[in-house]
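Only one protein chain is missing from this complex, and each of the others stays in its spot.
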Amino acid sequence: MIKVGIVGGTGYTGVELLRLLAQHPQVALHAITSRKEDGMPVAEMFPSLRGRVSLSFIEPAKAPLTGCDVVFFATPHGVAMAQAPELLAAGVRVIDIAADFRLKDTAEFERWYKMPHRCPDILAESVYGLPEVNREAIRKARVVGMPGCYPTSVQLGLMPVLAAAKSTGTPLIEPTGIIADCKSGVSGAGRKAEVHTLLAEASDNFKAYGVSGHRHWPEIRQGLSAIAGQAVNLVFTPHLVPMIRGIHSTLYARLTLAGRATDLQALYETCFAGEPFVDVMPAGSTPDTRSVRASNIARIAVHRPPESDLLMVLVVEDNLVKGASGQAVQVMNLMLGLPEEMGLMQIPVLP
Amino acid sequence: MIKVGIVGGTGYTGVELLRLLAQHPQVALHAITSRKEDGMPVAEMFPSLRGRVSLSFIEPAKAPLTGCDVVFFATPHGVAMAQAPELLAAGVRVIDIAADFRLKDTAEFERWYKMPHRCPDILAESVYGLPEVNREAIRKARVVGMPGCYPTSVQLGLMPVLAAAKSTGTPLIEPTGIIADCKSGVSGAGRKAEVHTLLAEASDNFKAYGVSGHRHWPEIRQGLSAIAGQAVNLVFTPHLVPMIRGIHSTLYARLTLAGRATDLQALYETCFAGEPFVDVMPAGSTPDTRSVRASNIARIAVHRPPESDLLMVLVVEDNLVKGASGQAVQVMNLMLGLPEEMGLMQIPVLP
Amino acid sequence: MIKVGIVGGTGYTGVELLRLLAQHPQVALHAITSRKEDGMPVAEMFPSLRGRVSLSFIEPAKAPLTGCDVVFFATPHGVAMAQAPELLAAGVRVIDIAADFRLKDTAEFERWYKMPHRCPDILAESVYGLPEVNREAIRKARVVGMPGCYPTSVQLGLMPVLAAAKSTGTPLIEPTGIIADCKSGVSGAGRKAEVHTLLAEASDNFKAYGVSGHRHWPEIRQGLSAIAGQAVNLVFTPHLVPMIRGIHSTLYARLTLAGRATDLQALYETCFAGEPFVDVMPAGSTPDTRSVRASNIARIAVHRPPESDLLMVLVVEDNLVKGASGQAVQVMNLMLGLPEEMGLMQIPVLP
Partner (left out) sequence: MIKVGIVGGTGYTGVELLRLLAQHPQVALHAITSRKEDGMPVAEMFPSLRGRVSLSFIEPAKAPLTGCDVVFFATPHGVAMAQAPELLAAGVRVIDIAADFRLKDTAEFERWYKMPHRCPDILAESVYGLPEVNREAIRKARVVGMPGCYPTSVQLGLMPVLAAAKSTGTPLIEPTGIIADCKSGVSGAGRKAEVHTLLAEASDNFKAYGVSGHRHWPEIRQGLSAIAGQAVNLVFTPHLVPMIRGIHSTLYARLTLAGRATDLQALYETCFAGEPFVDVMPAGSTPDTRSVRASNIARIAVHRPPESDLLMVLVVEDNLVKGASGQAVQVMNLMLGLPEEMGLMQIPVLP
């Protein structure tokens, strides 16, 4: 059995990680930390885990993390980079669900997260944890920075057209003017007490936010550019949907002549053939977020809007699973040589 | 592998049954019928099942149901009693999630369901599928009538005090004047196109309904009376909650002198000790419906309201799982000699 | 025009008061205070008021409150009793939407609100602001304590049976064992940043809370006892509904022989005949909360559950209007000799 530690288990990515790991056949939960809730049984805070998780939260200083095989960080940013050196030195693999190992450029990190990066060497070594792009590198990694929820959906949605161009040398879409009009459920904002995500504020309501610059924007740009092998730019507009879970990304890009001549449906199906967690829907589909609720699957539909030269891609994922904790477990499986799907085959909950 | 058939798989209990059975290690889905959707792949109607259920709907006349080991009815009432005789004759076990085998008194059935009962002999043989009450009878049954969603929650909530009285001869609560003030998510109304359950009608709204007589009322009365070994009466008030899944039953009963002298928390804990799917919460708890979302668990909290002689019991369940399809799988496991928990250990989805 | 001041306008009762007063034909908003938001235009915090409210928040010390005709307190408890003496001395009428002038017994106040009462003499003088019960006293009052949201619904729902007994000497219901099973939208918890009222926590969820003792319990008891002219006791169980606005109270009481012989529908209709804001629904109705959304109306339905000796009353109100700010404007109208309905005739918003 694999000994797993979780740093910061009181938020939504934490409890989702617990739900998945407690059902994983090869995992033994070894420690879970919380600065504030030292001594409280996990199942007292989250009754959904009664009878399934017997651990109590423990303060970080006392937690036996160096005795783990792998440690997940389900914390605010800044925590993983402070603790990673000691864990790696002890031979522990590190998976950061927060943002410390997402942006490869420390200046970019500092601009968006307003703090210096504490371990640029580990950042340089770290792998960006998007399995569909970086599977082999993840298998060998000691430390992985998990993609953000929005970036996962946008990168999966544009990967086929961008990767094809990289391999053939013929671009299928223009690398600028891409639009990612994204919509997320409120759990994406985390389990923090804030006025704007109260039910009485966010329910029966819809709005855009962060339009002047969201932290996921540089990450998406970095990821798309890496996939394309050239600089890619985009406009990223996140919106808040009155629902708990789910991201729906509506992506628009201008097709080149070559792109317009391509069978895009076939391209997407081929690109993701064999991917256990990416489902290309039949032509004409409009996937809904509930079709992936509580599962690790992303569903993608490819469209050519009438009387236009645009590609439109619709992507849905559960922001807490494929967009966060589920993908982190997928990465753990890869890092530890387990079957990639292990513990992640729950069927979506519908209705 | 057990060959399973489903009659009527296009409603919510149907798709929930599919979700559970497709993950059950001993089940092979053999046939699923629909009068209207003959030939349509199940996963086309419910994209959540893409890649997991390969069956197509088939019209009832053509379905190989007599070749199944067990057939579930996830239909409106009236269907199971029409088809049960042929299936039983072929040696198939029958589990009806609808109402045909709930009420033992055919006159009562006809009063509430407005149709004659077509097979009173099978009704007489059938077992009421509440495992916590009828486990041994279920193991031996050929045909089981599954409890309604509300009746499951009310019977579990009052079973300890009523059963104790039956075994000791000393009543703990008055058998009349019991109040079951119950609240259900909208999926309880089924996947029928109706105005009153549209999102624009039922969302951001709350109301009582069916107060002059709901079909679950005689069923609850029959069940409580059977548990108590004497006639029990109650007022049953269902309410519609603007949520998808979940039932919360708030139960009130007047305690007798003996009841007031009883350690009720201990009584409940003892009564349900060893039950895999009933969780008695610590004293003082107020369970929420999401703590059992998409799982087969019922959670119960026992209260003594201040300055009163009342017992108050709070019960939560997922109406589609413990209140319907999950409990039906639990019953299947019992009927077929499988471990009772098999395929039913999913952890609730929170948030 | 009447000069109105509001102390504490950043919460939900505050913004609702602003919505109503800005449309009131006889009101001029004179000052609105906020400790934290001094200088911020009200319409910047609440864009719904853009173009309609030109005031800015001002810190309490600088606010020209003594120049007002009437001052509303839409604050946490403890504030109104600190400022009422000075305002009353200046001839200003005081309407407290918080709890400082609800409980007449200072010991009871201190037990539930954990602070000494600072002006028992003003408390003694104050009137409880339920117009249907206290209309004449309100007209003459200098200071009014507004009822809580739950207490308004429960008192209106039981007033006819209790008041009838007072006037005739023949009780219609038993004064003990009354049950108020109440359900409220989340705005009742206020606009405070708290985890349990986040959308991702409270949406698609239902639970009871405060069952071991809620501050509205002694207030309801006091109010019902006053109406009945004798001690009345009840069990009060509040529940949280995943919606923004609305309270639905389901009330149960045991009818006496006299009560069972009474035409209860007629009793209720007579009792509330002429009341501008109480609507007795036709027999058999189940009112929904949206039928009063954003309006000052309470709707009531009277039921006799089958095969029982119980009275069941269903009451719906908008917790922010008839349960708080709307009723406060109704009281203001009475205190100032204006038509009681003035500014309060908005039709409910449905759907």
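Each chain gets a letter, A, B and C, in the order it is written, and its residues are counted from 1.
Note that in this section a contact is a pair of C-beta atoms (placed from the backbone, for glycine too) under 8 Å apart; a residue touches a chain by one contact, two chains touch by 3 or more.
Since the model is a prediction, treat every value here as computed from it, not as a measurement.
Contact with the undisplayed chain is limited, among A:289, A:325 or A:346, to A:289. The omitted chain makes contact with just one of the residues A:41, A:60, A:85 or A:351: A:351.
Screening A:201, A:219, A:279 or A:340 against the full complex identifies A:201 as the residue touching the chain left out.
Mapped onto subunit C, the interface with the missing chain covers residues 12, 15, 19, 22-23, 46-52, 187, 191, 203-204, 244-245, 279, 281, 285, 287-288, 290-295, 299, 320, 345-351.
If you put the missing chain back, the residues of subunit B touching it would be 12, 185-187, 189, 191-195, 197-204, 242-244.
Within the entire complex, the positions of subunit A that touch the omitted partner chain are 176-177, 179, 181, 183, 185, 200-201, 203-209, 211-213, 233, 235, 237, 239, 241-246, 248, 250, 252, 254, 284, 286-290, 293, 303, 305-310, 312, 314, 316, 351.
Convention: only the chains that are shown with their structure count from here on.
Distance from the subunit A centre to the subunit B centre is 37 Å, each centre being the mean of its Cα atoms.
In subunit C, the residues that reach two or more other chains under the touch definition are 185, 200-201, 203-204, 242-244.
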